[in-house]
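Provided herewith is a single structure, encoded as structure tokens, for subsequent inquiry.
A single protein chain has been removed from this complex, and every other one stays in its place.
Showing chain A:
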Amino acid sequence: MNQLLWLPPHDDIGAALSAAKRETDPTTRLTQAIRLAGYRRDFTQTARIDRLANDALSDDPNPPGLTPLRVALLSSHTLDQLLPAIRVAGLQRRLALSMYLAPYGMYRQALLMDDPALNAFAPQVVVLALDARDAPLQLPLQASQAEVDVAIATRIEELRLLWRRARERYAAQVIQQTLVPVDPLLFGAFEAQVPASPYALIDRLNAAIREAARVDGVLLMDLAWQAAQGLYGSGLADPTRWHQAKQLVGPELSPLYGDQLARILAASVGLSRKCLVLDLDNTLWGGVIGDDGVEGITLGQGSPTGEAFLAFQRYAALLAARGIILAVCSKNNLDVAEAAFNHPEMALRRADIAAFVANWDDKAGNLRRIAEMLDIGLDSLVFVDDNPAERDIVRRELPQVAVPELPDDVADYPARIAAAGYFEAVAFTADDTGRTRSYAQNAERKAALDQATDMEGYLQGLQMTLTAAPIGAAELPRAAQLINKTNQFNLTTQRYGEAEVQRIADDARGVALALRLTDKFGDNGLIGVLLARPNPAVAADALFIDSWLMSCRVLGRGVEDASLQVLIDAAIAAGYTTLIGEYRPTGRNGMVAEHYPRLGFSLYSAPQGAVPGATFWRYDLAASRPTTHHIEVIRT
């Protein structure tokens, strides 16, 4: 079965693997492993890539460029055969995964009996991979719907207990796998109408799992749904493999399964991509706008090809509606390219595009420009271009940018982009829906800045208001989302799930603030999070700033100065005399290296056990002289 079709094929991956294996330096082998993980690969090739990477990762589980993550797999079936492909998919999605695998069938014991090995591992993510053959609901076939519902409610309560344990003991994010129906039909098409038929039971249980997961903040690995979509072909739950080795997912499907799991893991630590960059000619419409003119391009009702392009535009528009930023990168004259958006059948409007670059420069350079315009990393971009040569050049020049291999027919573009899982979400909040507008507003702000002769006048003219609210239920999902995806303006890059943020917010001696910013151009949404609590390891009586992070969209506007003012007031109100801040360099947060000294903090000795390279900073509240800014502050 062909898997990972969005990844480009390699000319001779076997030879490349053998060559990489001969490299003596483990770090070089790891670099090669990461590179080769980005190509289409079958399960034996994937396992060889895993072996290439393992030496370097066991020497240094925190290599540059990869986010380390400890994942415990607790299952009711055998998963050993999937581990290499999960790790390799992790590399491809910029994760260095350490995995703990409980003996199969021992998932309850592992969580309920305080398994010492699991305790020592201290998982950040717990994956519960269950299957339909595990502890079947004991019901006679003639059981009523009411009896079925009682049995399912009992099973859901048991699952929720396991989820709770994982969160309370480890503050771990839980990922629950749905159950793939495996039993052959007893009643044929009538199956679903018999409440206690094997199929109806599993179907109902999955629906209940999805609902409970939504309420409890558990993420889903929805294998049942993926199986129903035919994602794994007929290879899931092969009876031979089950009888032979208790495998639900055979080794041949491990590259796909590994990627399905790794993309959720990557999303949970903020590594999903943020921006879809689109080529224009023969990507968004048929034909060449510069040659054919607005009337001459193929788009919209009336021709099958035109409808296919329109369907792709509609998919892009829906991605924008859920918070993916859209950009254009095209070889065209700017005015000609923009004029195409006046075509009556166009589903995307010019205003949907947050960064529009059309010129005759090379696309790699233009993609850099787009990342700068939007204040996001190149590793947040997905570049879609029908031209294989352009794709190839961008992959070579900018390996950080994801460039999906595309099918020949534009009708298949939406499914291919979706299958690649670039934009895996772990939450969906009101701020997401306004993102396109917010980036468009930012472009206006930039234009206003270009026109303003002095910075102070510009900032004053923005009429900014910062609203600081204690993090409560309403702010929790968005706050956790920001905590997990902010890399640049982030002093400590601590990653917390909702459960852990809640725990900090509930600490009576702590301060947990969600910061929102509005200005005359509109609402920037939740743009910052401040978490502070006493930390006896650092200083006995001080308020320790555990996390300070901010969206880069509002950089350079004095928000950090206004935020400090909020924090100072909250700390004094809580009876503190001192603030202590920490800066942990990560390779991506260099922009905040001078954050504390700039705000008037003085260097403070690093406590025992501090992260190597971390610096600590002290602020005397009695002698505080807040810096000036142009932001009105509101506390709620």
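FYI, a residue touches a chain if its C-beta (ideal position, glycine included) is under 8 Å from a C-beta of that chain, and two chains touch if they have at least 3 such contacts; residues count from 1.
Please note the rule applied: contacts and distances are computed from a predicted model.
Not shown: a single chain whose UniProt protein name, out of "Putative membrane protein", "Peptide/nickel transport system permease protein", "Acyl carrier protein" or "Putrescine-binding periplasmic protein", is "Acyl carrier protein". Summary of contacts with the chain left out: across A:A16, A:M106, A:A245 or A:A610, the touching residue is A:A245. The hidden chain makes contact, of the residues A:D80, A:E372, A:D409 or A:D507, with A:D80. Of the options A:T44, A:N62 or A:Q460, the residue whose C-beta touches the omitted chain is A:T44. Counting the whole complex, the residues of chain A in touch with the unshown chain are 14, 18, 21, 42-45, 47-48, 51, 80-81, 239-241, 243-245, 247, 250-252.
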